[in-house]
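One chain of protein is taken out of this complex; the other chains stay put.
Should a chain be cited, it is by its letter among A, B, C, D and E, assigned in written order, with residues numbered from 1 in that chain.
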Amino acid sequence: MARKDGRAQTDPRAIEAVPGFHRNAEGSVLYRAGNTVVLCTASVDMGVPAWMIGKGSGWLTAEYQMHPRSSPEKREARDGRSKALSGRTQEIQRLIGRALRAAVDLKALGERTITIDCDVLEADGGTRTASVTGGFLALALAAHRLVRRGDARPFLHSPVAAISVGKIKNDLLLDLVYVEDRDADVDMNVVAMEGDQVIEVQGTAEGAPMSRAELDGMVNLALSGIATLTRMQRSLLAGEGVDLNQLKAQQESV
Amino acid sequence: MARKDGRAQTDPRAIEAVPGFHRNAEGSVLYRAGNTVVLCTASVDMGVPAWMIGKGSGWLTAEYQMHPRSSPEKREARDGRSKALSGRTQEIQRLIGRALRAAVDLKALGERTITIDCDVLEADGGTRTASVTGGFLALALAAHRLVRRGDARPFLHSPVAAISVGKIKNDLLLDLVYVEDRDADVDMNVVAMEGDQVIEVQGTAEGAPMSRAELDGMVNLALSGIATLTRMQRSLLAGEGVDLNQLKAQQESV
Amino acid sequence: MARKDGRAQTDPRAIEAVPGFHRNAEGSVLYRAGNTVVLCTASVDMGVPAWMIGKGSGWLTAEYQMHPRSSPEKREARDGRSKALSGRTQEIQRLIGRALRAAVDLKALGERTITIDCDVLEADGGTRTASVTGGFLALALAAHRLVRRGDARPFLHSPVAAISVGKIKNDLLLDLVYVEDRDADVDMNVVAMEGDQVIEVQGTAEGAPMSRAELDGMVNLALSGIATLTRMQRSLLAGEGVDLNQLKAQQESV
Amino acid sequence: MARKDGRAQTDPRAIEAVPGFHRNAEGSVLYRAGNTVVLCTASVDMGVPAWMIGKGSGWLTAEYQMHPRSSPEKREARDGRSKALSGRTQEIQRLIGRALRAAVDLKALGERTITIDCDVLEADGGTRTASVTGGFLALALAAHRLVRRGDARPFLHSPVAAISVGKIKNDLLLDLVYVEDRDADVDMNVVAMEGDQVIEVQGTAEGAPMSRAELDGMVNLALSGIATLTRMQRSLLAGEGVDLNQLKAQQESV
Amino acid sequence: MARKDGRAQTDPRAIEAVPGFHRNAEGSVLYRAGNTVVLCTASVDMGVPAWMIGKGSGWLTAEYQMHPRSSPEKREARDGRSKALSGRTQEIQRLIGRALRAAVDLKALGERTITIDCDVLEADGGTRTASVTGGFLALALAAHRLVRRGDARPFLHSPVAAISVGKIKNDLLLDLVYVEDRDADVDMNVVAMEGDQVIEVQGTAEGAPMSRAELDGMVNLALSGIATLTRMQRSLLAGEGVDLNQLKAQQESV
Partner (left out) sequence: MARKDGRAQTDPRAIEAVPGFHRNAEGSVLYRAGNTVVLCTASVDMGVPAWMIGKGSGWLTAEYQMHPRSSPEKREARDGRSKALSGRTQEIQRLIGRALRAAVDLKALGERTITIDCDVLEADGGTRTASVTGGFLALALAAHRLVRRGDARPFLHSPVAAISVGKIKNDLLLDLVYVEDRDADVDMNVVAMEGDQVIEVQGTAEGAPMSRAELDGMVNLALSGIATLTRMQRSLLAGEGVDLNQLKAQQESV
């Protein structure tokens, strides 16, 4: 199956990232995967939610928001403005939060809350996976700043990235754009760390169900894409002077 | 790992179901999986949501609600009463709807809406999977009634069931009760049809991530449990005079 | 006037009750009055609402909820889900709370809150009166458990029951089913204890007003029905080993 | 029992009313019963709510609102402002609407909606009964204007008034002020037309229950008070040139 | 340009005010400017909002509400009832609060909160300016009562009043009524103290923009009107025995 943007079925989209795009947040990146653009910021506040106070542990949470004109077609209302958030937005921001908490040793973080804001400025499919992958960059930049200033000891585990896979007719495609996602029979999102360490798998058959073998093939394809993305993360952070090995939480605090 | 209720690690909980428990709904079942009790009703209404009108196709949607005293410990507020539904409830009812739509040929259903209400009366883990498995029973009973009366032609594909698997330390356990779920490092819910036809996989590592091999083992264990549950569904429905083969949607309408 | 279900004008509907139907609540009953079915649970929590703290007194409150398919005709939206509760639901749950508080010596209860949840599973008129009468059964079962375990001293006054009366054309009918209620010119609900001790009277002329004599007749008919219901309550509780005399609050704490 | 304001136990409060106080509404009155002050307006609009369209019948509805400083003690938040209306406010405005609909021949009114707004400016008990009694005055003034201009044919039945009765210790008191209401064991509100035609009875025992005989005594006392109030209504309206007999709906349209 | 009510272009409307109209509030006035009628009450409570506690300073806030029948044309829904307040209402009550805070030495007031409720009973344009001007009268009456009783030391600065100016075609008009406001190209509201001390200017060109010279002319006209209104305030308060000079905050506490 030929893809509109000329990619092979097993290729992720090209990534561009502008670290420090947002100057107030402790960490930030303007993250582009093809035509999907997400502004990811990591804000660090002292203190934790009420139900965590006194446990000596930190917290990480995420918010996800579509810009009203993120679609090329037409303007949409801001989700959740003056009314309840849609189930879709809630699902996505819960997913981002779980995915990035897996990258953090909350004990080593101490009683701080890190909030990852993912504002989707332009959308062409894959906004939740871009939010996770870009969100990790913002998180690592904030961690670097905290540790460099001596405000915290190292608290990261490993890079975390996410990508989608879809089954369209009999083809498996990596990193779907909007029109591919719309036409897919099965849509799967995978979040993982380096070394095929899986954090989250969410696969849904909207059309015909998937066989056991197809499920395996989709997971494999996703993990190959995630390996590419975590290499990109290490390289981009290195260019900013951030060495993830020095931000790694020590064994004893796990 | 010994389980409190004496089950083997690969055993699902014992199921009891009271078909027709709710006398007003077109189909209903009081469904018990161990100490989890869900009242599932299927209500059939003429017409479809506004965005589907005129497509000659039907719709199926689901609502999920915890009884305020579903926990043995203490009473909780009814979620979403006089305020927005929690993200958890929204995620669950979207999952139930997707899972059971996969069992239905919406074209063959015609412009009707089936609503599956899953009221969790007592909760001991696995409420979303019990809602799917019990929800299919209510759906099949309603389909039987519609078809028998000549109000609709057959519109079901296959039994659909759901079950959870968890990884606790180094063990994989099928069909987690509450305390097992709370302690699991990885929690996975799988929805499938007969014949290992997977509809949905949702696996989340709350603690350490899962390896590729563990992911495979969890899916396999879940599918073995689902095979047991779909046999139970066929048998229970047969006892009510419902033959799923006669409710099967014809090829041409797929 | 002949009644569809063959009852005399002065007969209440047949009652069935399944005590302990809900296994988590401190007290519960699945209560059926004809085709009206209400699941009543009594949950006991330590502590009282903020405005009562420190008065050495307990509290009792009630919630009422219609199952979306409680009507035989069609599914309705859950009242108050993701929006404000309707006035009708609020009126009814305030009534249930007032009625059952009258059965309780709040001083003797101590700083506990009892919540009576009345979930109407199937509705054929008289859901609020069934909630009061069934709610008392759940309350008494919870009281029995608290007292037997030595967690509280006796705190009940007397059985409390409720019933409706209607005027249709020139007839007075006891315990209206839905179609009778819909056609009544006057609709009255009475809550009382044994011995014609009236707790609440609510009579409304929807059509022509009622004369003084008709009002008297309606109250009398309701009180005769309540006498039948309180005898049923004593008898059903005795079958569960509950002796209301032993749960009676002592004089000094009134 | 001596009353603070010197009234006999069977005396209603002195009434003052300023007809036409609000110059924009079709009918209005500033109504004072002792220290309770309610601004009642009747607004007439063409058309009826969606569920009544095409039935050739009109509608009457009511809104009730406490001014934030209606209490002499302190300012309270406006009920329902930027949030859901309290159950109390909803109960009261539903009562006012039912009570005044009983005064109107909706067929004769034609497809119009009359809205009675009852704004309690100052409160000393009895605000719901003052709203009904004053609301009828505003309604009659609006009816007079409609009929005189030939915009509608006569559509009223009879004056409607409301009053409270309370049992305090062993005394029955008519038309309770705030402190009497607060201390009453039983509180009853009665709405009736001339000639002891009862529209609504709502009696609640907050403390000890009421006997059958006490209930009778309370109804009798309330009806004597209502007779006084309907005479006052006729007289006050006559002073404004309004003859209720000329506004009376004709037999055939009942 | 001839005005419907015969006023010169530079004349404000005639004012009538009934001090003490609301008997429960510490200060109140029923304020009429032509056909605009506002009930203004000032309520004094001990304590301040959470964010001001411990600063030794008081607070003043305002609420604005239109009566549903304030328009002569037809009844409107109460703004903000059971839903969010409109932006218009919020803007107006923030303006009233700012305007009247300028009249108060908050330090001298001490840790009290004064709430000015402005209920517009009848509306013919200029409701926000009438609320400010009438609101000051209620405030001064409340201040007089506090100071006379020795509950507070003097805390007022100067009378504050507000008025509108509009540009219609080439004319500048003072104190617009509704139809003038609707047709104006530019609409300006000015709040000031005696001596042309400006507190707030809000001018908006709805049609063609205003030149620098027109802006000056509008401000001048508004200030002449405010001078008339503050004289009226002093005179009316004097008639109630209130001498503003004795309520004036002392220099040192500014």
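Criterion: a residue touches a chain if its C-beta (ideal position, glycine included) is under 8 Å from a C-beta of that chain, and two chains touch if they have at least 3 such contacts.
All of these numbers come straight from a predicted model, not from anything done at the bench.
Although one chain is omitted from the display, it touches the following shown chains in the full assembly: A, E. The missing chain, though absent from the display, is touched by one residue of A:S57, A:T115 or A:S224; that residue is A:T115. For the chain missing from the display, the contacting residue among E:K4, E:R149 or E:R212 is E:R212, taking the whole complex into account.
Among E:L30, E:V48, E:A140 or E:M193, only E:M193 touches the chain left out of the display. Residues 22-25, 35, 39, 41, 43, 45, 63, 65, 67-72, 74-75, 78, 80-85, 115, 117, 119, 121-122 are the ones on chain A that touch the missing chain. Residues touching the missing chain, restricted to chain E, are 84-85, 87, 90-91, 94, 98, 102, 188, 192-193, 196-206, 209-212, 215-216, 219, 223 (touch as defined at the top).
Assume only the chains that are shown with their structure count from here on.
Leaving out only chain B, the chains still linked to one another by touching are grouped as follows: A | C, D, E. Matching residue numbers shows that C-D is the pair in C-D, D-E or B-C whose interface repeats A-B, with more than half of the contact pairs in common. One simple way to say how far apart two chains are is to compare their mean CA positions; for chain B and chain D this gives 53 Å.
For this pair, chain C with chain D, the centres built from the Cα atoms lie 29 Å apart.
Once the centre of each chain is set as its mean CA position, chain D and chain E turn out to be 34 Å apart.
For chain E, residues that reach two or more other chains under the stated contact definition are 82, 84.
The chain pairs satisfying the stated touch condition come to A-B, B-C, C-D, D-E.
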